[in-house]
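The other protein chains are all here in position, but one chain of the complex has been omitted.
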Amino acid sequence: MLDVRGLNKVYEGSGRRVEAVRDLTFTVDAGELVCLVGPSGCGKTTLLKCMGGLLTPTGGEVLLEGRKVSGPPPGMAFVFQEYGRSLFPWMRVAQNVELPLKQKDVSRSRRPELVADALQSVGLADAADAYPWQLSGGMQQRVAIARALAYEPQVLLMDEPFAAVDAQTRADLEDLVRGLWRERGITILFVTHDIDEAVYLGERVIVLSASPTVVQEQLKVDLPDERDQLHTRVAPRFAELRTHVYEQIQAAKRGTPQDAVKADTPPPH
Amino acid sequence: MRRVLLQLFFVLALPVLLVAVWWLASDDSTNVFWPPLRTILQTFPDVWTADRLRDDVLPSMWRLTAGFTLAAVVGVAVGTVIGSYRRVRAVCEPVLEFLRAVPPPVLVPVIMLFAGIGDTMKVAVIASGCVWPILLNTVEGVRAVDSVMAETARSYGITGAARLKNVVLRSASPQIFAGLRQALSIGIILMVISEMFAASNGIGFTVVQFQRSFAVPDMWTGILVLGLLGFLLSVVFQLVERRVLAWYHGLRASTRRSP
Partner (left out) sequence: MRGTNAALGAAGLTAFLALGEAVPRLGIVREAYFPPTSRIASAFADELSDDAFWTALGDTLTGWALGLTIAASAGIVAGVLLSVVPYLRQATASTIEFLRPIPSVALIPLAVLLYGTELRSVLLLVVYASFWQVLIQTLYGVQDVDPVAEETARSYGLGTWARIRHVLWPTALPYVMTGIRLAAAVALILAITAELVIGAPGLGARIAVAQNSQAVPEMYALIVVTGILGLLINVGARTVERRALAWHQSVRGEVAV
């Protein structure tokens, strides 16, 4: 579905040359929910923007269903961390959700359906006529998610979407994302710096190294499909996985790739 | 109920008091320049008849509207272009800073050279004075479009005209309105003095005629009319602004509540 091959991104400006992403290769299969996790400042956002076509990579390529991404592809939707700045404050919630559909030439009769359905599935059917700034932070991020859903993307890219909301709202939103994923079968790539969040949400966790970024490890999360905040997070397997990811990230920070990259092999029980 | 009454009291008390003081202090005034308020008010309906409204106030309003609209269209259009491109901005900035700094009334003699003393001159004067605050504010507003909003728009394929209409201009609208507000007060000034300079009708023309013929109470009514006009235009502007920028005021109020 989504192929990242030898991705490299170098920022150049005013005589300085910063290599943010060195060499990244991984794939995301259709219908997968993959979490990218790495130490802070490790170029996660750069990677995501390259994948979303918002940045042009210096080397390597990103393929969506075999086609090279150059510029934002219509099959991808983005959810940003800064929900307050990503929703347009001069539009009501429903208009915010509808605007990308107009651009996508979705027919006038189909648009209200999609908008209503998307708002319904994030639990905001009543807020259609409100302005974003009248809602709480968590609700605003729900609107941003609804906007992405209504767009009917093949791949949903989420860039630390819950980093700016409080812990309880965050738990609710995590369950929302997992619920939507299971219901709708979309492919989700979820970037986070929160290890617990990555393990709780993902079917697979890709651990990134410190900048300049490479893939430190890929890890299959063999937790049951049915997850909930109360039980999953205290499950012994959850603790093992999070400890493992934590160690990997610590190693990444030190810059020593702990063993070789083991693709898709969960740590032994 | 009591609160409403109290509010009404606060709104009306001082104006009433001031008018009363004016009335009493000027009542037995023999100074030619400060006629009694009573006389001024008595003169008012005689001076500002329906004919005069049609022959003087209407032309003035027409010139102001035409000049202001022209300036708004040109200012927003050019400002959007300059604001969108960093290099264009760098090239234009010093020239724009200079042109803005020229006090607009000195444009009157220049434009008279080109456009004579007719309506074209007045509209051109008003437009060329009003355009700078609108243009420069638009540049600022367009330049300052939030980076996350811009990326959101891009990632959802919102480009070209749709981006301009739904994102750039909307996001710049608070700044644009600040420019329009400044332009409005400059426009009124220019309307009045271009008519004082050379005209055969208009409010500015009429008021100067009264002054030259020492019709002092009539002149005072003219000053009152100009004052009322300024006040009314600002009320209308505020109403429009509140409507168009309702989201902005709401947004600001909501961020103030929870910083």
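Chains: A and B, in written order; residue numbering restarts at 1 for each.
Heads up, the rule we're going with is that a contact is a pair of C-beta atoms (placed from the backbone, for glycine too) under 8 Å apart; a residue touches a chain by one contact, two chains touch by 3 or more.
Just so it is clear, the structure is predicted and the values come from calculations on it, not from any experiment.
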Seminar exercise, completed: Contact partners of the omitted chain among those displayed are B
Problem set entry | Touch criterion as defined above, residue of B:75, B:104, B:202 or B:217 at the omitted chain | B:104
For this session: Using the touch definition up top, pick the residue from B:24, B:53, B:77 or B:144 that touches the left-out chain.
Result: B:144
Problem set entry | Interface residues of chain B (partner: the chain not displayed) | 10-15, 18, 33, 87, 90-95, 97-106, 108-110, 112-114, 144, 185-186, 188-189, 192-193, 196-197, 204, 207-208, 210-211, 214, 216, 219-220, 222-223, 226-227, 229-231, 233-234
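Definition applied: only the chains that are shown with their structure count from here on.
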Problem set entry | In the complex with chain B, residue positions of chain A that touch it | 49, 52-54, 72, 74, 76-78, 80, 82, 85-86, 88-91, 99-100, 102-104, 131, 133-134, 147, 151
Exercise. Tell me, which parts of chain B touch chain A in their complex?
Worked result: 146-149, 151-152, 154-159, 162, 166-167, 170-171, 173, 247-248, 250-251, 254-255
